[in-house]
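In this view, the complex is presented without one of its protein chains, the others remaining in place.
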Amino acid sequence: MRIKVILPNSSPELAKDREKDRKAIVGIETEVDVTCLPHGPVSVDNASDEARSTPFILDEILKAEQEGYDAVTIDCALDPHPRAIKETASIPVVIGGEASRALASILGDKFSIITANANAVDFARHNVEASGFGDRLASVRSLNLSVLELLDHDKAKDAILNEGIKAIEKDGAHVIILGCAGMSPILDYLQENLGVPVIDPGGSALKLAEAMVTLGLKQSKKCYPTPPPKEIR
Amino acid sequence: MRIKVILPNSSPELAKDREKDRKAIVGIETEVDVTCLPHGPVSVDNASDEARSTPFILDEILKAEQEGYDAVTIDCALDPHPRAIKETASIPVVIGGEASRALASILGDKFSIITANANAVDFARHNVEASGFGDRLASVRSLNLSVLELLDHDKAKDAILNEGIKAIEKDGAHVIILGCAGMSPILDYLQENLGVPVIDPGGSALKLAEAMVTLGLKQSKKCYPTPPPKEIR
Amino acid sequence: MRIKVILPNSSPELAKDREKDRKAIVGIETEVDVTCLPHGPVSVDNASDEARSTPFILDEILKAEQEGYDAVTIDCALDPHPRAIKETASIPVVIGGEASRALASILGDKFSIITANANAVDFARHNVEASGFGDRLASVRSLNLSVLELLDHDKAKDAILNEGIKAIEKDGAHVIILGCAGMSPILDYLQENLGVPVIDPGGSALKLAEAMVTLGLKQSKKCYPTPPPKEIR
Amino acid sequence: MRIKVILPNSSPELAKDREKDRKAIVGIETEVDVTCLPHGPVSVDNASDEARSTPFILDEILKAEQEGYDAVTIDCALDPHPRAIKETASIPVVIGGEASRALASILGDKFSIITANANAVDFARHNVEASGFGDRLASVRSLNLSVLELLDHDKAKDAILNEGIKAIEKDGAHVIILGCAGMSPILDYLQENLGVPVIDPGGSALKLAEAMVTLGLKQSKKCYPTPPPKEIR
Amino acid sequence: MRIKVILPNSSPELAKDREKDRKAIVGIETEVDVTCLPHGPVSVDNASDEARSTPFILDEILKAEQEGYDAVTIDCALDPHPRAIKETASIPVVIGGEASRALASILGDKFSIITANANAVDFARHNVEASGFGDRLASVRSLNLSVLELLDHDKAKDAILNEGIKAIEKDGAHVIILGCAGMSPILDYLQENLGVPVIDPGGSALKLAEAMVTLGLKQSKKCYPTPPPKEIR
Partner (left out) sequence: MRIKVILPNSSPELAKDREKDRKAIVGIETEVDVTCLPHGPVSVDNASDEARSTPFILDEILKAEQEGYDAVTIDCALDPHPRAIKETASIPVVIGGEASRALASILGDKFSIITANANAVDFARHNVEASGFGDRLASVRSLNLSVLELLDHDKAKDAILNEGIKAIEKDGAHVIILGCAGMSPILDYLQENLGVPVIDPGGSALKLAEAMVTLGLKQSKKCYPTPPPKEIR
């Protein structure tokens, strides 16, 4: 099968970095391509970025369908307007945020999310509550690191480990969800040192998309009807 | 005070129609201007339309601030990405959907929403649940009328009345929320004949915006931080 | 329009103080009268006070209707038996507690309430939960001030500011609701210094009552049927 | 032990009728006295009645304490301001509504309430939701019988049986709660013919009060602090 | 009436200790026998123990029915598969965990559970949430005592008192539920010194079972149908 992984930003360099990680986790028979958006914000850190990137995500999904992909994933820890995405897609689509919550629900009762950006704490919490998983949310914690500091993997490793331990010890988290794609390269380090499951939303979305294609499943058109053609000025 | 009413679509003729209704309900000291979007879908009937119109709504809010308005409303029965809207706005902004739920919470325990379009039923229900008012939702009912039939006010009147009565008698609704702006001209007729409060979301948003300006209130920047400048490609 | 503001206690001096604040926030065309109860507790600090004042509130509402008022408000941060009040009233009635929660739901995701009296903390929390807004409650905090200390506005100002900051920083509040009418004179000071919306329940009830009269809305008799005449011994 | 059973109305004839039923279910060592209120509505059918009877209930509780009773019950299927009652009482107090929900939670997942009066349906539903048992409520059904018809036990029997069957078959109820004290004389008939547990709130309150005295339990003053003396005008 | 109290473990010495406490709280007309299981874990501290003891509990219930008991209780602070127990039993059965939550719901808004074993904290929390009482749970706290230290009643007393105070002061508990049967001998000490209701689950189950027999109530077979005979290999 062929799956297209869509990053919700306009940064080709991020898409390139992600490709190796994504290809590493699929089965022999699965072909994966990773792309970013042709336009829109260079990164998605808040709801406004999300709103400005969503129209381009919708276009990219329609394009992937024409290219014959069997499924798409939105490689993102957030939830960029899931209903618009699922209305638009005719092939299976899985978004990072929802995939991480679905897996977390099996791995433990309560999860915490670690975000890079303090401003994203309420945004991430709201996404969880709006998706019906609010009772499982132990906490959202942020690293208080600048983007530059986050690119220094050694610094980031320690900061995430530190907040993860607090989430487990103080907030009662059983599972940690990484709230930012920049954190996935240090996933193994975190798994080993935190002693609880650590979920990478983008990777989870890809494995669930693969499972859905095999199981003959895709989003219900009863819930997300395909929009009829509409005049756009 | 000066309030700008923003329709979430690109249809100037709809904005013009709405202006009279909106000017009729504000105080002597309030000046109201009604506008639609320069681009985007000609109407908003589903989540995809909403996603494609939201970037233009954000731009229109920023423009209203530069023009010196004291508040804006989004004149819409739906919730076009409230978080992006509230992050972006520095002046008070009230959206039709949230205004109608806030008033309904005072008027009765359970409300129903009447939508024009059968495809919008799950969308409207989801908006209510995601906003935390799910326990108050008695039902969402649709008219099964084409847009043309809806423009025939006599036909529309009967259809809404009919669904409203079912919402009250069968679903236990105490309050009816109109799920579509096309219904506001027949508001008085419905109020009289249904015998329960009938809420027009756009009008409610305007009265609440007026109240908020007087009370010195606007959306919390602790919840909706203003996004920092971001490169958009 | 004419609105009667009813204080739920028997202290005319409090009613007099309140009148100026209330008249200041209504439109030119709105006439406001503020009254207290002829009998009952001199202040309402707990559920027992509330229970003992409610019969007099019901009588005062019936009187306001006979006097031709268009609406009444109960100028109180608590919820003195809302169902009895709404069954009894035929004209629109808005209570401070419910008005503050309705506005808070638009201004942010989570709110905290600041009460004067430590004994009222559980009472206020219970009111919020029973009204269906429990998921939005960040915390209830009390000032631990005696009534005398509360009358010293400088002392009260600092104490409320202090608890408000803790509610925001520690409890995650986006909005502060004042849990006691004695706090409204320092509303402006709090708005400025806390940096988040600060809601005065009594003022909010009045602005919402005004909006409801204009919008043709009042409590649903389907939810709150007018009680038939009953023998009272 | 000595328990006083308080009816929330001013009808001595009802209290007299109730006494035999209540004495029949307590242990040999328990002495029971049944009383009604000296003043207030002759029956409690809605929230306004409830509000007007509550001050007299509070007085009756204080009197029972002075008379040396070990516990009191409020013999009522509704919840006449439980917080005011529990603040006021220093001895254990159990109210019919809460007792019936506590027992129902052990007997099955979902319960229905059968009320005499159609106007009480929303009131009863709201009480259940406000007390935190909303997820267990299958339905509230009413008999649509006049009070006179209800006194005709044969007619009442059939009507309750009929609504009970509908609650079980259509609404998914596992347990039936009688929503009106007038129904208790036909409890045995209903238990036999409905084939599910049928709960009489007043009797349940009495057995739970007895259990609480034996177990050394009474309402938490941490939740319901005794109100300090207050000037009442 | 005759009630059989079943301990969910295979330790006859524990059953013997419990007998005196249980006989002390029933009415003159009630005969109580206390038994443990013939096989299974010697104590129940986690879900695995629970799973391994449940088949023997089911057998013991069937035996009690053949012996002519009027009711059984499962004398346990946990919930060893309540649905299997209630399907199996034809006579009334009450389990310690559910009895303690039912009584707590009347005594205050929020309760905490004190467990001996730190590993049982999440287990106890999950039981409360799965039973629908999650909104009332203030906290679960553990003593961090070894079993041997727990048998030293003086040490245990102080430890429980200490955690109970923290539950009340820091977590907002109004009621304390003992999470372990080993704590019941010091119940009186705790009641006196904590100043809030302290609930012993096993004793509560016994008093509720007694009440249910008198009230003609037992678990609904509509919710818990008796399983048809099944081949077991």
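Letters A, B, C, D and E mark the chains as written, and numbering starts fresh at 1 in each.
What we mean here is this: a residue touches a chain if its C-beta (ideal position, glycine included) is under 8 Å from a C-beta of that chain, and two chains touch if they have at least 3 such contacts.
Keep in mind the model is a prediction, meaning the values are calculated, not measured.
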item	value
Touching partners, among the displayed chains, of the absent chain	A, B, D, E
Options D:21, D:50, D:109 or D:210, residue touching the unrepresented chain	D:109
Options A:7, A:91 or A:199, residue touching the unrepresented chain	A:199
Touch with the omitted chain, as defined above, among A:94, A:124, A:140 or A:159	A:94
Positions on chain A where the hidden chain makes contact	25, 27-29, 94, 98-99, 101-103, 105-110, 131-132, 135-136, 168, 173-175, 187-188, 191, 195-197, 199-200, 203-204, 207-208, 210-212, 214-224
For chain D, residues in touch with the removed chain	109, 135, 172, 174
Touching residues on chain E - with respect to the absent chain	10, 38-43, 45-52, 54-55, 58, 81, 83-84, 87-88, 119, 122-123, 126, 129-132, 222-225, 227, 230-233
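As a working rule, only the chains that are shown with their structure count from here on.
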item	value
Chain occupying the middle, per Cα centroid	C
Copies chain C and chain B - interface residue numbers shared by over half, same or different	same
Chain pair repeating A-B, as identified from C-D, D-E or B-D when over half of the contact pairs by residue number coincide	C-D
Euclidean distance of C-alpha centroids - chain C vs chain D, Å	30
Residues of chain E whose C-beta touches two or more other chains	109, 135, 174
Graph class of chain-chain contacts, one of line, ring, star, complete, other	other
Chains that touch, pairwise	A-B, A-C, A-E, B-C, B-D, C-D, C-E, D-E
